[in-house]
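Here the complex is missing a single protein chain, while all its other protein chains stay put.
Should a chain be cited, it is by its letter among A, B and C, assigned in written order, with residues numbered from 1 in that chain.
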Amino acid sequence: MTVHPWLPNSPENIKKEMLEKIGVGSVDELYRDIPRSVILGRELKVGLGRPLSEVEVKRIVQEKLSRNRIYVNPPPFMGGGVCYHHVPSTVKWIITRGGFLTAYTPYQAEIAQGLLQALFEYQSLIADLVELEVVNASMYDGSTAVAEAFLMASRVTRKNKILVPSTMNPQHLEVARTWTYGKKITIEKVGFNEKTGFMDLADLEDKLRDRKTAAVYVEYPSYLGFIDENIKKIGELAHSYDSLFIIGFEPISLGILEPPGKLGADIAIAEGQPLGLGLNYGGPYLGVFAVRWDRKLVRQMPGRLIGLTEDSEGNRAFTMILQTREQHIRREHATSNITTNEALMAIAAAVYLSLLGRKGIRSLAEHIALKAAYTASKLSEIPGVRAPALSSKHFKEFTVSFSIGYRDLYRYLKSKGILGGYYVGDKYPWLGECALFCVTEAHSLSDIKLLVDTIKEYIEKKVDKP
Amino acid sequence: MTVHPWLPNSPENIKKEMLEKIGVGSVDELYRDIPRSVILGRELKVGLGRPLSEVEVKRIVQEKLSRNRIYVNPPPFMGGGVCYHHVPSTVKWIITRGGFLTAYTPYQAEIAQGLLQALFEYQSLIADLVELEVVNASMYDGSTAVAEAFLMASRVTRKNKILVPSTMNPQHLEVARTWTYGKKITIEKVGFNEKTGFMDLADLEDKLRDRKTAAVYVEYPSYLGFIDENIKKIGELAHSYDSLFIIGFEPISLGILEPPGKLGADIAIAEGQPLGLGLNYGGPYLGVFAVRWDRKLVRQMPGRLIGLTEDSEGNRAFTMILQTREQHIRREHATSNITTNEALMAIAAAVYLSLLGRKGIRSLAEHIALKAAYTASKLSEIPGVRAPALSSKHFKEFTVSFSIGYRDLYRYLKSKGILGGYYVGDKYPWLGECALFCVTEAHSLSDIKLLVDTIKEYIEKKVDKP
Amino acid sequence: MSKWRQSRWNEPLIYELGREGRIGYLVPELEEEIKNNVKLSEVLPEDLLRSSAPELPEVSEVEVLRHYTRLAETSYGVDHGPVPLGSCTMKYNPRIAEELVLDERLVMLHPLQDDEDVQGLLEILYELEKWLAEITGMDRCSLQPPAGAAGELVGALMIRKYHELRGEDRDEMLIPDNAHGTNPASAAMAGFKVVRLLTDERGNLDLEALKAVVGDKTAGIMLTNPNTLGLFEEHIMEIADIVHGVGGLLYYDGANLNGILGIVRPGDMGFDIVHLNLHKTFGTPHGGGGPGAGPVCAKGELVDLLPRPLIEYDGRKYYLDYRCDRCIGRIRAFNGNIIPLVKAYIYILSLGPQGLREVAEQSVLNTNYFISLMKDVEGYDLPYDPSRPRKHEVVYSAKPLTRDYGVTAEDVAKNLLDHGLYAPTIYFPLIVEEALMIEFTDTETKENIEYYARVLKEIAEQAKENPSKLREAPVNTSVKRVNAVKANHPKYVTPTYRVLRLRREGRIKVL
Partner (left out) sequence: MSKWRQSRWNEPLIYELGREGRIGYLVPELEEEIKNNVKLSEVLPEDLLRSSAPELPEVSEVEVLRHYTRLAETSYGVDHGPVPLGSCTMKYNPRIAEELVLDERLVMLHPLQDDEDVQGLLEILYELEKWLAEITGMDRCSLQPPAGAAGELVGALMIRKYHELRGEDRDEMLIPDNAHGTNPASAAMAGFKVVRLLTDERGNLDLEALKAVVGDKTAGIMLTNPNTLGLFEEHIMEIADIVHGVGGLLYYDGANLNGILGIVRPGDMGFDIVHLNLHKTFGTPHGGGGPGAGPVCAKGELVDLLPRPLIEYDGRKYYLDYRCDRCIGRIRAFNGNIIPLVKAYIYILSLGPQGLREVAEQSVLNTNYFISLMKDVEGYDLPYDPSRPRKHEVVYSAKPLTRDYGVTAEDVAKNLLDHGLYAPTIYFPLIVEEALMIEFTDTETKENIEYYARVLKEIAEQAKENPSKLREAPVNTSVKRVNAVKANHPKYVTPTYRVLRLRREGRIKVL
């Protein structure tokens, strides 16, 4: 092995000095306690079989990336739990500063005040967005935040049934089932109205009556994009049967929608990706997790918390708090096994929310709501298209149902450089040929026109010569 | 005008407070001393006529950039004074740190030690590369460094003729003529050997004999890529007629070639682009400027110098030195008008040279020399191709002359995704249909094969059916 | 006293910056056509409109940029100097990886795009999976878990499901006393009872104790090898035999792989399931606490249990395979923490087999060089057979200093900070009193290791002379010793600015 730039002690002369001081003849001797029988004794078959220079690595990786296809002009219209948003340059700038990027978890508070403060601010900004008092420093993503919320609800209430909407994000549901499998928690779907998508309150109450429900979960807006207007009532019902109420929200929508804290939520969780993160083909994202100011809840919270305090001279300082909930102290009795989380993404979200501020988040939310609604209405003008497919109100994602097969249309759109909605007809058969579309601040009016015209053109062609 | 993110005091409420404190009713009043007759009185016609969001700006700029064509696979083979080199990621990382990127010239030394030290290290690393003791903190680019060297030589010697090679970089020559025009300096070309490209020593001596020559300038390697093996003799001749000797070098080649300091140079200059800078369609680049440890020379040097000193407690510290040469102090008697230079690019070069170190620069230089020679030899195997077109030795750029018209071949190469050499047949007619090719560490063997095979294929086709 | 000192900005909270009316981000102006055709009141449910704006600060772009720049520069990372946190493998994060992942052809990929749109990326992930399987000696890997602990949960659930599918009822997970806290926590999340195993004085697992607890309730064992003492478990093959012998499975916590990369493989030691921490061993940055990536690899029939989707190749195209007959399900939404995965790919690609092995050797060399420097330094014990070579890390005990001068491991840590050095992991593993767990990794310079040893020696000397001074540290950091008691006191505990505000207004109770 030649000297490597990442391995400062790899030159032979340095190695030799070190081995001499240690008092061994070779590095092999430092492995002497490993049973010979398990020693590999050959080179690994990895990479291209030899160390590569930056020049070579860059070429290889960029060649591969060139075989990906991205949609820039227009940006993706695909929804399905995550949408394309513009990431402000300032956000990217900040999360590539070495003090944040290359730091560990701030175990040594005094030398990590900047990191701690940034995470404290993340917690604070989310707290004010959701109007709940306690926010942890992040979960892995929205789906695991849901799962941890279910586990937490079960711990708090010592019950193990969770009621969820029938229209719930199917991936989140799968993840929640995986995570709760060991704890024998059952997740049950509540009936719903096929026209609006709203939860069936009567069925909910039926299912609550055995008082075995740890929590009722509602998405706000839902996976299918609609806003369940009974959300407050659902929370009241949950509480009246001693269940917790968990809201899974979309963060930007809270610029204009009533926050979970005002809707009675005990726990609120979210996928934080809209707050300044790239699409990243699925990750890293950000699991947002907030609870009410209630000792019982806070003690059962998963994840890391940063708190404000003082140093020995009374200056403001920050440190990790309530660690007795965490695995490194409580081990098998911890509230979760999480340690590494998505801290850097939380900082990105803090920067994003700081940039927007109270006015920005509102105008962004308005912008998106109006643009999405406009797009839906334009799509609906096309014969054979209904958007949204549900009669209720929507925020940024919405269902579009077609009288023709969607998959061919989707392929046609791609051939025109447009990434259309995500097909959900298989999972929600009563919606027919249906897809989840998404419109955000990244889409211009002409992007929307292009989408609408292309769909129209295709459908007209189809109808002409079927 | 609405509130803008870059203008913190643009909200009306803040403006109002400020105007009140100032005691005026409106900002207009602060312009009251401007004659009405010159006030514009209308909006400027710039941009799209209104402020744009990041979302919009990014789309517009990226759309335009998508109408540029870059050559990645293989990288450009085009020479002509500048070649494509790999820029290490670490270099880009460092020059995007705020402390370097957004600082001004370090007028306040105590709060800018990091910047000063980085520039001092740039000066030092170059000094050791060229083996001359004094290096300034940068000139604009190689061409203006040449021009400033000529002006300096004229000041030092109080003479105003400069002798240059006939094969000199034509752009540099043009620039030198522009810059010296006001000082009535004449630039004369010395005869040369058409086979080797070497300077004609007899003609040189003839031209020196009047003792009016301020300096003799040699490129090393030359614009046409060859290395003038008489370089030492040229320097000796210059000195024997009381002229200065100026070498324009290629920095990476000094990993393997004897440095200007050893060749008798009084001044050495270079285009610093190979030291970790992008091609950037021509800039920013880096003008390297070094002189011998000689009071007369140092006093007449253009540009900024950083020096090592101490603070009031005897700790090592850095500051700008010998400022009495500079415009802000000496005004019309300054050695140059330069103030803003290419500091950030100098830091990039410092990082680059630090990464390479004494071994890295040598192996990089070897690598390039061998790869370029290999490419030339392979090209020469093609009937009707001569590479290099000159019989002398070369480093990374070399001439290739063709028995067929080059322009069509160039277009053919482009159609195959290859950026071929830069046509110089018009400027150096005795070389026939000739172009400047460049091979660096960024080119792999298969890139070279592709180039050679594509040229061969084209020429064979041409010869078959002319 | 060291001349080093950290910057101090006394930076206000972002809430204390800004002024009403400011913004830091311009939302694109809504086009007239849209404004004229849709009204907010028709678009959203009226009684769910937010009644009061969220209490976010109003800050301009320049203020935001400066604020977080100052904070970043008051946070110590690997970019600043050694961060020898044991168990964390805080190595240098190569910039080439950081640069290449900024590519829009990665960042702009929607996770639900068709496979045909992401062939290049899938190829990267497919190759990465193959390499990780080769490195661990396993058959297949799931790249989905976002961190080590999530990988452990996956492993524990796989073990649970494995026994269930065989109709066996096994609810005990064996975990050594020196294990990382995530092991028992993960086992418990998967519904297991945790059975604690002891460490013998050589630093190995106590085999007799193990034999005494295994049985038909044993679902499996979670081990890391080298263990958290930095010692290679010498009897690993016997352990494997014992656990397999009673029908249990072996889970490998890969957090400590750095010292044996390319030298021994978990699969060859008898492990059935393995997780890796790419943000430790494979050079992806820790981001102040994440994102990470914790792929899980498995052998033989256990492959069927791995979370889906897996990436497959049919000879022409790469695709995501969602089939899940026996699998434990999904561990997270979408396809994994892609950015760290690609960074790890670049890391392995860059180093190749020789480089990875050199990484292991360098990390072990560094540890043992440090031990050799500490040989004649008083004040620190090296528990568990000091004659055995350590691997990726070493654990000292500051007990002599505590006993003799009342100087604790924490005091030692804080004094290291004062020299511009990050502290070791302290008070872990739990079996070492006043533990100082030190891992320099492969990327630390000999000079910094020497400096670290020198400072530890100085601290021990100062402990004799002036122990109270040591308890005042740190003084060179941006703040002095932080008050953790107040931070956690129910009357003062302040996890958000909202709590501070409500408390000031008297609108919140003691927690």
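For this structure, a couple of remarks:
The criterion applied here is as follows: contacts are C-beta pairs under 8 Å (C-beta built on N, C-alpha and C of every residue); 3 or more make two chains touch, one makes a residue touch a chain.
Owing to the predicted nature of the structure, the values given are computational and were not obtained by experimental measurement.
The undisplayed chain touches these shown chains across the complete complex, A, B, C. Which of B:307, B:383 or B:405 touches the hidden chain is settled by the complete complex: it is B:307.
Mapped onto subunit C, the footprint of the missing chain covers residues 3-10, 19, 60-63, 65-66, 69-70, 73, 79-81, 92, 94-95, 102, 420, 443, 445-447. Mapped onto subunit A, the footprint of the missing chain covers residues 3-8, 11-14, 50-56, 88-90, 92-93, 98.
Please note the rule applied: only the chains that are shown with their structure count from here on.
Of all chains, the one whose mean C-alpha position sits at the greatest distance from that of subunit C is B.
Looking at which two chains touch through the most C-beta pairs, you get A-C. Separating the centre of subunit A from that of subunit C, both taken as means of CA atoms, is a distance of 19 Å. A separation of 47 Å divides the Cα centre of subunit A from that of subunit B.
Along subunit B, residues 5, 53-56, 88-89 each make contact with two or more other chains.
Contact with two or more other chains is made by residues 21-25, 27-28, 61, 69, 94, 96, 98, 100 of subunit C.
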